[in-house]
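Shown here: the complex without one of its protein chains, the others still in place.
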Amino acid sequence: MSAHSPSDGGTSRPPPLTEPSGGARDQRRSELRLELRGITKRFGDLVANDDIHLTVEPGEIHALLGENGAGKSTLMNVLYGLLQPDEGEILVDGAPVRIKGPGDAIKVGIGMVHQHFMLVPVFSVAENIMLGAEPARGGFIDHAKAVKLVRDVSQRYGLPLDPDAIIEDLPIGIQQRVEIVKALTRDVDLLILDEPTAVLTPQETDELLDVMRGLKAAGKSIVFITHKLREVKAVADRITVIRRGRTVGTADPTAPESELAELMVGRAVVLEVPKDEAVPGEPVLEVAGLVVADDREHRAVDGVDLVVRAGEVLGIAGVQGNGQTELVESIMGLRPSRAGTVHLSGQPITTWHTRQVLRAGVGYVPEDRSVDGLVKEFSVAENLVLDLYDLPPFGGRFALDLDAIEAQAEQKIAEFDVRTQSAHQPVGALSGGNQQKVIVAREMSTPLKLLIASQPTRGVDVGSIEFIHSRIVAERDRGAAVLVVSSELDEVVALADRVAVMYRGRVLAIVSPDTPRETLGLLMAGIDPSSTSPTTGTPASGEQDTQGEGMSEHGEAAS
Amino acid sequence: MTTSTMDVELAVPEAYWTRTRKTGAVMVVLGLLATIVFGALAGSENARFALGENISGAGFDIPGTFGAIFFGLVALAAGVAMLVTGRYFGVLTGVALAGFIISALCWQMSVSPVSHTMPLGFIAAATFTAAIPLIFGSLGGVLCERSGVVNVAIEGQLLTGAFFGALFGTLTGSFWLGLVAAAVGGALLSAILAVFAIKYLVDQVVVGIVLNVFAGGLTAFFYEQVMRPDTDAYNFPGKVPSWPIPGLVDIPILGPALFNGNIFSYGSLIAVAVVTIALFRTRWGLRTRAVGEHPAAADTVGIRVLGLRYANVLIAGLVAGFGGAYFSMLSTTGFSKYMVSGAGFIALAAMIFGRWHPVGAFFASLFFGFFGALTGFLTSISSPIPSQFLSMLPYVATIFAVAGLVGRVRAPAADGKPYVKG
């Protein structure tokens, strides 16, 4: 009783997929000139986009460059109809259009690959691609036609796909390819790629850049959103830089990186942390042969050996998603290890529960403060004792001492300069930098043997960054061992006394922070310049022989 | 320590104790229990399985002790096979369970003081009859939840359907109009669910639970105030006509169950087929499933997420409401308060047990219906097995299912999550 009638539940706004045979395509205009005029978008008091102008010529790759939070994604969501602008207009081929939803955007020839893929994980590739524009006869889906379409399009643009594969089984890079093909089957002429490389490995990134060049050759325009200068320089025809919601200029990809960076950030970036030479002492954290699986049962940490000594900062550099998260979570007892050992001051802690690890003198600043670091609904005071509430003087066997908790809060708020109305304010109402200070204050409120800080300054304002960095160095100078994980190479280099580069779950090399950027970059891409074999975990040569004990063993085992 | 698998992506080798082996171990225990205990307790009398709808007529006999031991061994063998091979989960589980049940029956029937005969045709018919409201209810659940709206209001939808069917069937004097009213009644309750869940973003489980109380109270109130004082005028719907299919009815065992039916029994089969095809073969179905799994993805390709959800919740109400009429227009004549008495929750269980798939829900409903029929039969032969424990089986089975002991059950990813456009 329900087969036929309900087919009107979804709209059929986007036209059903047409078979894009050469002849059919020629009838449609295959070039699109896009112009955004004075786009302004406000969220309450915050102006996310302020009078933005942008022109994308047919067949060009136009990079939209800007820092995190500059307003790039908002702009593209306006363009794709997911948000409505408060002011300004969008012109396609010179004529103003009103884009009320993604359906309208597709109709005028604009497609978008979202940073978080818009794919149904349990559907097949073909099902995802045809969704919303299904080839059908009388409401019944023509699956063969959809499969053929996927094959055709993926072949034409050199993006091989298995139409019957299930999305959740595919690697991220392939999923992204599905998104691109999905847009292409809708016959779009302008493709928005929102931070497409954020989740990709360097190789996948290079592949994607090639794909972009291929699409350009096929006459498509691309808006490429990123904050990575290297990629922009590699592929873009023109660059528009956005800062704090405003267009601050357009640039040529031949412009030197420093100039682009200055445009993007608004000042010359010098990230330096004043610190003295480290005086390393006894080994505090010793990780040997650690193997950890990620949520998908893949080998995320693949035999890592590390030693962090008292009084030194070991920085872990690497592209996000190369096992750093799992490594840290495993040390903290949040993720079981499958092999290997972790020792803290000579004591095995491999199988300890998180609470035991914390009590043993480990401070932990987790990578994502809003997910793992804070309970946003809790007050600042409560968050300041989130992992100390059961210790005297805050809590006994059964009861909490609210006065002691409050006193601690007042003291920490003053010491760490947390900007909050009161200790009772929910921590979620604080700015990112102040939230991070709450975590840092909490983790440093007990004497530490080891401090683990993951992405300690992500999404934090400059003032707070300096403050947090100085506190980390102070911990080191006090004699704690410090492990800093950051995907910002600048941060790692500025803080660390030694830099370990992680790639595909392994420590590829441990080098000095003075190592040239090019070398570090190559290491992060999985290429060890000092070794003939590109992917085996041979420890770096040179001055870093003190921590080599576990490493060399492992290196031999590996090769 | 890691040398051998350096470049293998998979970190963990498959554990020995897969779900098949775990289940196999359970089956071995059950098989042993059946062989030893049932075998020892069984009597020397024959257990007779009659093919027809009553205890006379053709059939076959199994000596009690032999049957109990033999089928216990069948269950044991199937369990061992699962342990050894670690494969053929579905088939072997079925064989083992069947062996266990037949073994138990041989024991019970051979020692029964009342009757040693089980009329299989009757059992089959009773199974299907008991399953009918569950089929409609669980289809209502599937339709709703596949689009991402949790439906714990099935109980209320069935009850509203039963009430509307009886009331309007009597008022209009037409059985058929009563059926239409039943479907509309279910949809009306669904509409409340839809508005609260989709528009006002109230927690869907909360709305569902409250709606069950609401529907129960409302129908009971009108039953007390209106129907009971004047049954003839308000609570005397027509009788459901029976439509046997000549020839096919005479097929042994299954004939009476499937082909001596009525609008409800044929309707339930048609509904399962239609919903299955619609969900998995049509544009509407693909979009429904997309909205239930990842509404944002559906939205970005121009699908109206909320509209589709409204439509699905309403259709679910139509289906469940129609099924509710079974209670007041087939199983008894007329409505009585709280008459659905938990069938809506069993239907919910059937939907989960059937893994949110219409065909799965259909078989789960039959499975639960079978235990209902078996309970009735064992009571009729004065079996000492408490009927309450047999009635518990659907619920226990569902707990096993959701606890992942019988394989992981995965709900639609966006089930229960309201969609708010960014």
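Observations on the structure shown:
Each chain gets a letter, A and B, in the order it is written, and its residues are counted from 1.
As a working rule, a residue touches a chain if its C-beta (ideal position, glycine included) is under 8 Å from a C-beta of that chain, and two chains touch if they have at least 3 such contacts.
Keep this in mind: contacts and distances are computed from a predicted model.
Per the UniProt record, the absent chain's protein name among "Nucleoside ABC transporter membrane protein", "TonB-dependent receptor", "Molybdate transport system ATP-binding protein" or "Isoquinoline 1-oxidoreductase, beta subunit" is "Nucleoside ABC transporter membrane protein". The chain not shown here makes contact, within the complete complex, with A, B. Across B:Gly59, B:Gly86, B:Gly216 or B:Gly238, the residue that sits in touch with the chain not pictured is B:Gly216. Of the listed residues A:Thr40, A:Thr341 or A:Gln425, the one in contact with the hidden chain in the full complex is A:Gln425. Although one chain is not displayed, subunit A still touches it through residues 42-46, 48, 67-71, 73-74, 77, 82-83, 114-117, 121, 167-168, 172, 175, 195, 198-199, 227, 294-296, 298, 300, 320-323, 325-326, 332, 334, 353-359, 364, 366-368, 370-378, 382, 386-387, 389-390, 395-400, 402, 424-426, 428-432, 455, 458-459. Interface residues of subunit B facing the missing partner chain: 152, 192, 196, 199-203, 205-207, 209-214, 216-218, 220-226, 229, 294-297, 299, 337, 342, 345-346, 348-349, 352, 386, 388-389, 391-392, 395-396, 398-399, 402-405, 411, 413-414, 416-422.
Methods note: only the chains that are shown with their structure count from here on.
Measuring from the averaged C-alpha position of subunit A to that of subunit B gives a distance of 45 Å.
Note for the complex: subunit B touches subunit A at residues 1-3, 5-6, 8-12, 143, 270-271, 274-275, 277-278, 281-284, 286-291, 293-294, 296-304, 307-308, 311-312, 315, 318-319, 322, 413, 421-422.
On the subunit A side of its complex with subunit B, the touching residues are 1-3, 6-11, 13-14, 77, 80, 82-83, 101-103, 106, 112, 114, 117-123, 127-128, 130-134, 136, 139-141, 182, 289, 291-293, 297-300, 302-303, 338-340, 557-558.
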